[in-house]
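One structure, as C-alpha coordinates, below. Some questions next.
The complex appears here without one of its protein chains, the remainder shown in place.
As written, the chains take the letters A and B, and residue 1 is the first residue of each chain.
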Amino acid sequence: MPADDSVSLSSVTVTLAGFPALLNLTLEVAAGETVYLRGPNGAGKTTLLRTLAGLEKLTRGKADILGVELPGGERSLRALAGMMGTRSHLYEDLTVSENLDLARRLLSVPSSRIDDAAELFGVRGRLWRQRVASLSAGQKRRVALAALVAKNPRLWLLDEPHSSLDAAGRELLDKLLVEATKRGAIAIVASHEADAASAGGRVVEMVGGTVRPAASEPSLEEGR
Amino acid sequence: MIRRAWAVARKDMLIEFRSKIALNQVIPFALAVLLTFGFALDTRDRLLAEIAPGLFWVVVLFSSLYLIARSFRVERENSAMEGLILYGVDSLAIFLGKLAALVIQMFVLEAVAAAGIVILFNPPVGSLGLLAISAVAATLAIGSIGLVYGALSSSEHSGESLLPLLVIPVLAPIVISAAKCWSDAESAGAGIYDPWLKIVAIFGAVFLAVGAAAFGPAMED
Partner (left out) sequence: MTSTLVRKAVGVTSLVLVAATVVMGLFVTPPDVVQGNLARLLYVHPPVAWVAYLAYGVTSIASGLYLWRPTRSLKWDRIAVASAEVGVVFTGLTLVTGSIWGRPAWGVWWTWDARLTTTAILFVLYLGYLALRRIPLSPAVRAKRSAVAALIAFIDVPIVHESVVWWRTLHQGATVATLGANTKVHGIMAWTLLLGFIAFTMVYIWMAMLRYRVETMTAELEETQLEAWEAERLAESATGDEAIGRLLDQGPEVQADQGAVRR
(Lines give C-alpha, C1' and ligand atoms only; values in the text may rest on other atoms or scores of the structure.)
Protein backbone atom coordinates (compact mmCIF):
# COMPACT_ATOMS: atom_id res chain seq x y z
CA MET A 1 0.00 0.00 0.00
CA PRO A 2 1.62 3.25 -1.08
CA ALA A 3 1.86 6.02 1.47
CA ASP A 4 -0.01 9.24 0.83
CA ASP A 5 3.13 11.17 0.02
CA SER A 6 4.29 9.02 -2.88
CA VAL A 7 3.23 8.31 -6.43
CA SER A 8 2.32 4.91 -7.75
CA LEU A 9 1.02 4.10 -11.22
CA SER A 10 0.21 0.55 -12.22
CA SER A 11 -0.47 -0.52 -15.81
CA VAL A 12 -1.85 2.86 -16.75
CA THR A 13 -3.16 3.41 -20.25
CA VAL A 14 -4.38 6.82 -21.36
CA THR A 15 -5.98 7.14 -24.76
CA LEU A 16 -6.08 10.49 -26.53
CA ALA A 17 -8.43 10.65 -29.52
CA GLY A 18 -8.06 6.91 -30.02
CA PHE A 19 -4.30 6.88 -29.71
CA PRO A 20 -2.69 5.33 -26.64
CA ALA A 21 -0.45 8.15 -25.46
CA LEU A 22 0.36 6.14 -22.36
CA LEU A 23 0.47 2.40 -22.66
CA ASN A 24 0.56 0.01 -19.77
CA LEU A 25 2.84 2.29 -17.79
CA THR A 26 3.98 1.40 -14.29
CA LEU A 27 5.96 3.84 -12.18
CA GLU A 28 6.76 4.34 -8.50
CA VAL A 29 8.09 7.58 -7.08
CA ALA A 30 8.91 8.01 -3.40
CA ALA A 31 8.48 11.17 -1.35
CA GLY A 32 11.29 13.64 -1.83
CA GLU A 33 12.37 12.12 -5.10
CA THR A 34 13.10 13.98 -8.32
CA VAL A 35 12.38 12.12 -11.54
CA TYR A 36 13.58 13.24 -14.94
CA LEU A 37 11.58 11.92 -17.84
CA ARG A 38 13.58 11.39 -21.00
CA GLY A 39 12.55 10.09 -24.36
CA PRO A 40 11.84 10.97 -27.97
CA ASN A 41 8.96 13.17 -29.14
CA GLY A 42 5.67 11.40 -28.71
CA ALA A 43 7.00 9.08 -26.01
CA GLY A 44 4.18 10.18 -23.70
CA LYS A 45 6.09 12.45 -21.32
CA THR A 46 3.58 15.29 -21.48
CA THR A 47 0.60 12.95 -21.17
CA LEU A 48 2.17 11.35 -18.12
CA LEU A 49 2.56 14.77 -16.49
CA ARG A 50 -1.01 15.73 -17.39
CA THR A 51 -2.29 12.45 -16.00
CA LEU A 52 -0.40 13.05 -12.76
CA ALA A 53 -1.98 16.50 -12.58
CA GLY A 54 -5.46 15.02 -12.85
CA LEU A 55 -6.06 16.45 -16.31
CA GLU A 56 -6.36 13.19 -18.24
CA LYS A 57 -8.57 10.21 -17.50
CA LEU A 58 -7.18 6.72 -17.18
CA THR A 59 -8.46 4.37 -19.84
CA ARG A 60 -7.06 1.37 -18.04
CA GLY A 61 -5.07 0.70 -14.93
CA LYS A 62 -5.07 2.60 -11.66
CA ALA A 63 -2.96 5.03 -9.75
CA ASP A 64 -2.41 6.30 -6.23
CA ILE A 65 -0.98 9.81 -6.22
CA LEU A 66 -0.37 11.52 -2.87
CA GLY A 67 -3.12 9.38 -1.41
CA VAL A 68 -5.57 10.28 -4.17
CA GLU A 69 -6.83 7.35 -6.19
CA LEU A 70 -7.31 7.42 -9.93
CA PRO A 71 -9.62 6.99 -11.68
CA GLY A 72 -12.03 9.02 -9.59
CA GLY A 73 -9.97 11.52 -7.65
CA GLU A 74 -8.95 13.78 -10.54
CA ARG A 75 -10.51 16.85 -9.00
CA SER A 76 -8.79 16.60 -5.63
CA LEU A 77 -5.53 15.78 -7.35
CA ARG A 78 -5.64 19.01 -9.35
CA ALA A 79 -5.60 21.03 -6.19
CA LEU A 80 -2.59 19.14 -4.81
CA ALA A 81 -0.42 19.02 -7.90
CA GLY A 82 1.34 21.93 -9.52
CA MET A 83 1.73 21.69 -13.25
CA MET A 84 3.70 23.88 -15.58
CA GLY A 85 3.12 22.75 -19.11
CA THR A 86 4.26 24.19 -22.38
CA ARG A 87 1.23 26.49 -22.13
CA SER A 88 1.61 29.25 -19.58
CA HIS A 89 -2.07 29.31 -18.39
CA LEU A 90 -1.84 33.12 -18.44
CA TYR A 91 -4.39 35.55 -19.83
CA GLU A 92 -2.76 37.42 -22.69
CA ASP A 93 -4.89 40.54 -22.28
CA LEU A 94 -4.11 41.00 -18.60
CA THR A 95 -0.96 42.42 -17.09
CA VAL A 96 1.50 40.37 -15.07
CA SER A 97 0.17 41.81 -11.84
CA GLU A 98 -3.45 41.13 -12.81
CA ASN A 99 -2.65 37.54 -13.71
CA LEU A 100 -0.86 36.98 -10.43
CA ASP A 101 -3.65 38.77 -8.59
CA LEU A 102 -6.09 36.26 -10.04
CA ALA A 103 -3.82 33.49 -8.77
CA ARG A 104 -3.83 35.14 -5.34
CA ARG A 105 -7.63 35.26 -5.26
CA LEU A 106 -8.01 31.66 -6.39
CA LEU A 107 -5.39 30.38 -3.97
CA SER A 108 -6.58 32.58 -1.09
CA VAL A 109 -3.04 33.58 -0.15
CA PRO A 110 -1.89 36.97 1.15
CA SER A 111 -0.60 39.34 -1.49
CA SER A 112 2.81 39.44 0.19
CA ARG A 113 3.26 35.83 -0.88
CA ILE A 114 2.56 36.73 -4.51
CA ASP A 115 4.93 39.68 -4.24
CA ASP A 116 7.67 37.43 -2.90
CA ALA A 117 7.16 34.90 -5.68
CA ALA A 118 7.16 37.61 -8.33
CA GLU A 119 10.26 39.13 -6.80
CA LEU A 120 12.00 35.77 -6.81
CA PHE A 121 11.46 35.32 -10.52
CA GLY A 122 12.23 38.92 -11.35
CA VAL A 123 8.84 39.88 -12.76
CA ARG A 124 8.04 42.40 -10.07
CA GLY A 125 9.74 45.45 -11.53
CA ARG A 126 9.48 46.73 -15.09
CA LEU A 127 7.28 43.84 -16.23
CA TRP A 128 4.73 44.17 -13.45
CA ARG A 129 2.35 46.45 -15.34
CA GLN A 130 2.92 44.97 -18.78
CA ARG A 131 0.41 42.87 -20.63
CA VAL A 132 1.34 39.22 -20.90
CA ALA A 133 0.86 39.43 -24.67
CA SER A 134 3.88 41.71 -24.87
CA LEU A 135 6.18 39.42 -22.88
CA SER A 136 8.76 37.06 -24.34
CA ALA A 137 8.36 33.31 -23.96
CA GLY A 138 10.93 33.23 -21.18
CA GLN A 139 9.26 36.06 -19.30
CA LYS A 140 5.89 34.32 -19.51
CA ARG A 141 7.51 31.22 -18.13
CA ARG A 142 8.86 33.21 -15.20
CA VAL A 143 5.38 34.54 -14.45
CA ALA A 144 3.94 31.03 -14.61
CA LEU A 145 6.67 29.80 -12.27
CA ALA A 146 5.91 32.60 -9.84
CA ALA A 147 2.27 31.47 -9.74
CA LEU A 148 3.41 27.89 -9.26
CA VAL A 149 5.68 28.74 -6.34
CA ALA A 150 2.84 30.67 -4.74
CA LYS A 151 0.76 27.48 -4.91
CA ASN A 152 3.61 25.49 -3.32
CA PRO A 153 2.36 22.11 -4.56
CA ARG A 154 3.33 18.76 -3.11
CA LEU A 155 3.81 17.38 -6.59
CA TRP A 156 5.75 19.49 -9.06
CA LEU A 157 5.07 18.56 -12.66
CA LEU A 158 7.24 20.47 -15.09
CA ASP A 159 7.15 20.01 -18.85
CA GLU A 160 10.37 21.18 -20.51
CA PRO A 161 10.79 23.83 -17.82
CA HIS A 162 14.19 24.92 -19.07
CA SER A 163 13.12 25.77 -22.57
CA SER A 164 13.20 29.53 -23.18
CA LEU A 165 14.53 30.21 -19.66
CA ASP A 166 17.89 31.94 -19.37
CA ALA A 167 20.81 30.51 -17.39
CA ALA A 168 19.89 32.40 -14.23
CA GLY A 169 16.30 31.23 -14.49
CA ARG A 170 17.32 27.61 -14.91
CA GLU A 171 19.61 27.80 -11.94
CA LEU A 172 16.86 29.35 -9.86
CA LEU A 173 14.37 26.69 -10.87
CA ASP A 174 16.80 23.87 -10.12
CA LYS A 175 17.50 25.33 -6.71
CA LEU A 176 13.79 25.60 -6.09
CA LEU A 177 13.23 21.94 -6.93
CA VAL A 178 16.08 20.86 -4.67
CA GLU A 179 14.57 22.80 -1.76
CA ALA A 180 11.05 21.55 -2.47
CA THR A 181 12.07 17.90 -2.60
CA LYS A 182 14.14 18.37 0.54
CA ARG A 183 10.81 19.25 2.18
CA GLY A 184 9.20 16.03 1.01
CA ALA A 185 7.65 17.17 -2.25
CA ILE A 186 7.98 15.13 -5.42
CA ALA A 187 9.27 16.66 -8.65
CA ILE A 188 8.71 15.09 -12.04
CA VAL A 189 10.41 16.89 -14.89
CA ALA A 190 10.13 16.12 -18.58
CA SER A 191 13.24 17.28 -20.32
CA HIS A 192 15.27 16.55 -23.41
CA GLU A 193 18.35 18.11 -22.00
CA ALA A 194 20.87 15.89 -20.31
CA ASP A 195 21.83 18.69 -17.99
CA ALA A 196 23.75 18.55 -14.77
CA ALA A 197 20.56 19.07 -12.84
CA SER A 198 19.83 15.39 -12.99
CA ALA A 199 22.36 15.01 -10.22
CA GLY A 200 20.43 13.72 -7.27
CA GLY A 201 17.51 12.74 -9.44
CA ARG A 202 16.45 9.54 -11.09
CA VAL A 203 16.24 9.33 -14.86
CA VAL A 204 13.30 7.46 -16.34
CA GLU A 205 13.51 6.68 -20.03
CA MET A 206 10.19 6.68 -21.82
CA VAL A 207 9.40 5.26 -25.21
CA GLY A 208 6.15 4.39 -26.93
CA GLY A 209 4.02 5.61 -24.05
CA THR A 210 5.68 3.49 -21.43
CA VAL A 211 8.82 3.26 -19.33
CA ARG A 212 11.63 1.71 -21.30
CA PRO A 213 13.02 -1.39 -19.63
CA ALA A 214 16.48 -0.83 -18.18
CA ALA A 215 19.12 -0.60 -20.90
CA SER A 216 21.03 -3.53 -19.46
CA GLU A 217 18.39 -5.91 -20.73
CA PRO A 218 19.70 -7.22 -24.03
CA SER A 219 16.48 -8.67 -25.41
CA LEU A 220 15.30 -5.43 -27.00
CA GLU A 221 18.62 -4.81 -28.69
CA GLU A 222 18.68 -8.24 -30.26
CA GLY A 223 15.42 -7.70 -31.98
CA ARG A 224 16.85 -4.99 -34.21
CA MET B 1 -16.97 29.23 -4.01
CA ILE B 2 -18.74 32.58 -4.38
CA ARG B 3 -15.39 34.28 -3.82
CA ARG B 4 -13.79 32.28 -6.60
CA ALA B 5 -16.75 32.91 -8.92
CA TRP B 6 -16.30 36.58 -8.21
CA ALA B 7 -12.59 36.31 -9.04
CA VAL B 8 -13.45 34.69 -12.38
CA ALA B 9 -16.07 37.33 -13.18
CA ARG B 10 -13.70 40.11 -12.22
CA LYS B 11 -11.01 38.60 -14.42
CA ASP B 12 -13.35 38.43 -17.44
CA MET B 13 -14.45 42.03 -16.93
CA LEU B 14 -10.82 43.12 -16.61
CA ILE B 15 -10.02 41.37 -19.87
CA GLU B 16 -12.85 43.29 -21.52
CA PHE B 17 -11.61 46.57 -20.06
CA ARG B 18 -8.15 45.85 -21.43
CA SER B 19 -9.12 44.52 -24.84
CA LYS B 20 -12.46 46.31 -25.40
CA ILE B 21 -13.59 43.67 -27.88
CA ALA B 22 -17.22 43.96 -26.82
CA LEU B 23 -17.17 47.73 -26.83
CA ASN B 24 -15.17 48.30 -29.99
CA GLN B 25 -16.26 45.34 -32.10
CA VAL B 26 -19.41 43.56 -30.97
CA ILE B 27 -21.58 46.59 -30.17
CA PRO B 28 -20.65 48.40 -33.41
CA PHE B 29 -21.41 45.13 -35.21
CA ALA B 30 -24.90 45.11 -33.69
CA LEU B 31 -25.48 48.68 -34.88
CA ALA B 32 -24.21 47.83 -38.36
CA VAL B 33 -26.69 44.97 -38.54
CA LEU B 34 -29.52 47.28 -37.49
CA LEU B 35 -28.61 49.67 -40.28
CA THR B 36 -28.47 46.76 -42.72
CA PHE B 37 -31.97 45.72 -41.72
CA GLY B 38 -33.04 49.24 -42.57
CA PHE B 39 -31.52 49.03 -46.05
CA ALA B 40 -32.63 45.48 -46.78
CA LEU B 41 -36.21 45.84 -45.58
CA ASP B 42 -36.69 49.31 -47.03
CA THR B 43 -37.50 52.24 -44.82
CA ARG B 44 -41.23 51.81 -44.71
CA ASP B 45 -41.67 53.05 -41.20
CA ARG B 46 -44.60 50.89 -40.20
CA LEU B 47 -43.02 47.63 -41.27
CA LEU B 48 -39.78 48.26 -39.39
CA ALA B 49 -41.61 49.39 -36.28
CA GLU B 50 -43.77 46.30 -36.43
CA ILE B 51 -40.92 43.82 -36.68
CA ALA B 52 -38.62 45.75 -34.35
CA PRO B 53 -39.05 43.33 -31.38
CA GLY B 54 -38.01 40.34 -33.46
CA LEU B 55 -35.13 42.23 -35.05
CA PHE B 56 -33.90 43.29 -31.64
CA TRP B 57 -33.64 39.74 -30.31
CA VAL B 58 -32.12 38.41 -33.52
CA VAL B 59 -29.43 41.09 -33.35
CA VAL B 60 -28.85 40.49 -29.63
CA LEU B 61 -28.65 36.72 -30.09
CA PHE B 62 -26.19 36.90 -32.99
CA SER B 63 -24.03 39.53 -31.34
CA SER B 64 -24.03 37.58 -28.09
CA LEU B 65 -22.62 34.60 -29.94
CA TYR B 66 -19.52 36.69 -30.58
CA LEU B 67 -19.30 37.56 -26.89
CA ILE B 68 -19.65 33.89 -25.95
CA ALA B 69 -17.03 32.82 -28.48
CA ARG B 70 -14.76 35.55 -27.13
CA SER B 71 -15.35 34.38 -23.57
CA PHE B 72 -13.95 30.97 -24.54
CA ARG B 73 -11.19 32.26 -26.80
CA VAL B 74 -9.48 34.01 -23.90
CA GLU B 75 -9.59 30.72 -22.02
CA ARG B 76 -8.09 28.80 -24.92
CA GLU B 77 -5.09 31.07 -25.40
CA ASN B 78 -2.35 29.51 -23.28
CA SER B 79 -4.95 26.96 -22.04
CA ALA B 80 -5.91 29.41 -19.33
CA MET B 81 -9.10 27.53 -18.40
CA GLU B 82 -6.89 24.57 -17.57
CA GLY B 83 -5.05 26.90 -15.23
CA LEU B 84 -8.32 27.68 -13.44
CA ILE B 85 -9.06 23.98 -13.12
CA LEU B 86 -5.57 23.39 -11.74
CA TYR B 87 -6.28 25.91 -8.99
CA GLY B 88 -9.06 23.54 -7.98
CA VAL B 89 -11.78 25.99 -8.98
CA ASP B 90 -15.17 24.32 -9.07
CA SER B 91 -16.85 24.25 -12.48
CA LEU B 92 -19.95 25.90 -11.01
CA ALA B 93 -17.79 28.81 -9.83
CA ILE B 94 -16.32 29.14 -13.33
CA PHE B 95 -19.82 29.02 -14.80
CA LEU B 96 -21.25 31.64 -12.45
CA GLY B 97 -18.23 33.91 -12.85
CA LYS B 98 -18.20 33.75 -16.61
CA LEU B 99 -21.98 34.13 -16.74
CA ALA B 100 -21.88 37.26 -14.60
CA ALA B 101 -19.28 38.89 -16.81
CA LEU B 102 -21.08 37.81 -19.98
CA VAL B 103 -24.47 39.04 -18.77
CA ILE B 104 -23.07 42.47 -17.85
CA GLN B 105 -21.62 42.82 -21.35
CA MET B 106 -24.89 41.66 -22.87
CA PHE B 107 -26.84 44.26 -20.88
CA VAL B 108 -24.69 47.01 -22.35
CA LEU B 109 -25.13 45.50 -25.79
CA GLU B 110 -28.90 45.31 -25.33
CA ALA B 111 -29.14 48.87 -24.07
CA VAL B 112 -27.28 50.18 -27.10
CA ALA B 113 -29.19 47.96 -29.56
CA ALA B 114 -32.53 48.93 -28.01
CA ALA B 115 -31.66 52.61 -28.21
CA GLY B 116 -30.61 52.11 -31.82
CA ILE B 117 -33.88 50.38 -32.66
CA VAL B 118 -36.02 53.00 -30.95
CA ILE B 119 -34.19 55.81 -32.75
CA LEU B 120 -33.93 54.17 -36.17
CA PHE B 121 -37.21 52.25 -36.43
CA ASN B 122 -39.34 54.27 -34.08
CA PRO B 123 -41.50 51.55 -32.49
CA PRO B 124 -43.83 52.62 -29.68
CA VAL B 125 -42.60 51.74 -26.20
CA GLY B 126 -45.25 51.31 -23.54
CA SER B 127 -44.05 49.41 -20.51
CA LEU B 128 -40.37 49.80 -19.75
CA GLY B 129 -40.72 47.52 -16.74
CA LEU B 130 -41.99 44.66 -18.90
CA LEU B 131 -39.14 45.21 -21.37
CA ALA B 132 -36.49 45.27 -18.66
CA ILE B 133 -37.66 42.21 -16.75
CA SER B 134 -38.10 40.13 -19.90
CA ALA B 135 -34.65 41.20 -21.08
CA VAL B 136 -33.07 40.05 -17.81
CA ALA B 137 -34.69 36.61 -18.08
CA ALA B 138 -33.83 36.19 -21.75
CA THR B 139 -30.25 37.36 -21.20
CA LEU B 140 -29.68 34.85 -18.41
CA ALA B 141 -31.05 32.10 -20.65
CA ILE B 142 -28.91 33.05 -23.66
CA GLY B 143 -25.83 33.41 -21.47
CA SER B 144 -26.32 30.07 -19.69
CA ILE B 145 -27.01 28.03 -22.79
CA GLY B 146 -24.27 29.85 -24.68
CA LEU B 147 -21.68 29.02 -22.03
CA VAL B 148 -22.65 25.35 -21.93
CA TYR B 149 -22.39 24.96 -25.69
CA GLY B 150 -19.26 27.07 -25.71
CA ALA B 151 -17.74 24.51 -23.35
CA LEU B 152 -19.17 21.56 -25.30
CA SER B 153 -17.80 22.78 -28.60
CA SER B 154 -14.52 24.14 -27.30
CA SER B 155 -11.74 22.37 -29.10
CA GLU B 156 -8.90 23.38 -31.34
CA HIS B 157 -10.67 21.59 -34.14
CA SER B 158 -14.21 22.93 -33.97
CA GLY B 159 -15.17 25.44 -36.59
CA GLU B 160 -16.52 28.85 -35.66
CA SER B 161 -19.96 28.08 -37.04
CA LEU B 162 -20.55 25.16 -34.66
CA LEU B 163 -21.49 27.31 -31.66
CA PRO B 164 -24.25 29.21 -33.52
CA LEU B 165 -25.59 25.97 -35.00
CA LEU B 166 -25.87 24.46 -31.53
CA VAL B 167 -27.20 27.48 -29.67
CA ILE B 168 -29.75 28.99 -32.05
CA PRO B 169 -32.26 26.12 -32.20
CA VAL B 170 -32.11 25.56 -28.45
CA LEU B 171 -32.87 29.22 -27.80
CA ALA B 172 -35.79 29.46 -30.23
CA PRO B 173 -38.30 29.56 -27.31
CA ILE B 174 -36.43 32.47 -25.76
CA VAL B 175 -36.39 34.46 -28.99
CA ILE B 176 -40.12 33.82 -29.44
CA SER B 177 -41.16 34.70 -25.91
CA ALA B 178 -38.82 37.67 -25.46
CA ALA B 179 -39.90 39.18 -28.77
CA LYS B 180 -43.54 38.68 -27.81
CA CYS B 181 -42.87 40.49 -24.54
CA TRP B 182 -41.62 43.49 -26.43
CA SER B 183 -44.61 43.36 -28.81
CA ASP B 184 -46.91 43.36 -25.82
CA ALA B 185 -44.96 46.13 -24.16
CA GLU B 186 -45.71 48.33 -27.15
CA SER B 187 -49.40 48.38 -26.43
CA ALA B 188 -50.70 50.83 -23.90
CA GLY B 189 -51.77 49.31 -20.60
CA ALA B 190 -49.27 46.49 -20.83
CA GLY B 191 -47.54 45.72 -17.59
CA ILE B 192 -45.56 43.15 -15.76
CA TYR B 193 -48.61 40.86 -15.61
CA ASP B 194 -48.21 40.05 -19.28
CA PRO B 195 -48.59 36.29 -19.94
CA TRP B 196 -45.48 36.23 -22.12
CA LEU B 197 -43.40 37.65 -19.32
CA LYS B 198 -44.39 34.71 -17.17
CA ILE B 199 -43.35 32.38 -19.98
CA VAL B 200 -40.00 34.03 -20.63
CA ALA B 201 -39.30 34.10 -16.89
CA ILE B 202 -40.00 30.37 -16.58
CA PHE B 203 -37.85 29.61 -19.62
CA GLY B 204 -35.10 31.82 -18.26
CA ALA B 205 -35.11 29.99 -14.94
CA VAL B 206 -35.14 26.58 -16.66
CA PHE B 207 -32.25 27.43 -18.97
CA LEU B 208 -30.25 28.94 -16.10
CA ALA B 209 -30.72 25.75 -14.10
CA VAL B 210 -29.89 23.57 -17.10
CA GLY B 211 -26.79 25.65 -17.75
CA ALA B 212 -25.58 25.46 -14.16
CA ALA B 213 -26.11 21.71 -14.08
CA ALA B 214 -24.60 20.95 -17.49
CA PHE B 215 -21.57 23.25 -17.51
CA GLY B 216 -19.47 21.03 -15.26
CA PRO B 217 -19.91 17.80 -17.22
CA ALA B 218 -19.52 19.79 -20.44
CA MET B 219 -16.26 21.38 -19.41
CA GLU B 220 -14.50 18.64 -17.52
CA ASP B 221 -13.20 15.83 -19.61
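Quick note on the criterion: a contact is a pair of C-beta atoms (placed from the backbone, for glycine too) under 8 Å apart; a residue touches a chain by one contact, two chains touch by 3 or more.
Everything numeric here is computed off the predicted structure, so don't read it as measured data.
Novice: In the complete complex, the chain left out here touches which of the visible ones?
Specialist: Touched by the chain not displayed, across the whole complex: A, B.
Novice: Hey, which of B:Ser19, B:Ser63, B:Gln105 or B:Ser153 is the one touching the hidden chain?
Specialist: Looking across B:Ser19, B:Ser63, B:Gln105 or B:Ser153, the contact with the absent chain belongs to B:Ser153.
Novice: On chain B, where is the contact patch with the chain that was removed from view?
Specialist: Residues in contact with the chain left out: 145, 148-149, 152-153, 155, 157-158, 162, 165-166, 168-170, 172-173, 176-177, 180, 195-196, 199, 203, 206, 210, 214, 217-218, 221.
Novice: Over the whole complex, note the residues of chain A touching the chain we left out.
Specialist: The missing chain touches chain A at positions 13, 15-20, 23-24, 40, 57, 59, 207-210, 220, 223-224.
Methods note: only the chains that are shown with their structure count from here on.
Novice: Going by the contact rule at the top, pick out the chain A residues touching chain B in the complex.
Specialist: Residues 53, 55-57, 75, 78-79, 81-83, 85, 87-95, 98, 102-103, 105-108, 131, 140, 151.
Novice: Give every residue of chain B touching chain A within the complex, in rising order.
Specialist: 3-4, 6-7, 10-11, 14-15, 18-19, 74, 77-80, 82-89, 220-221
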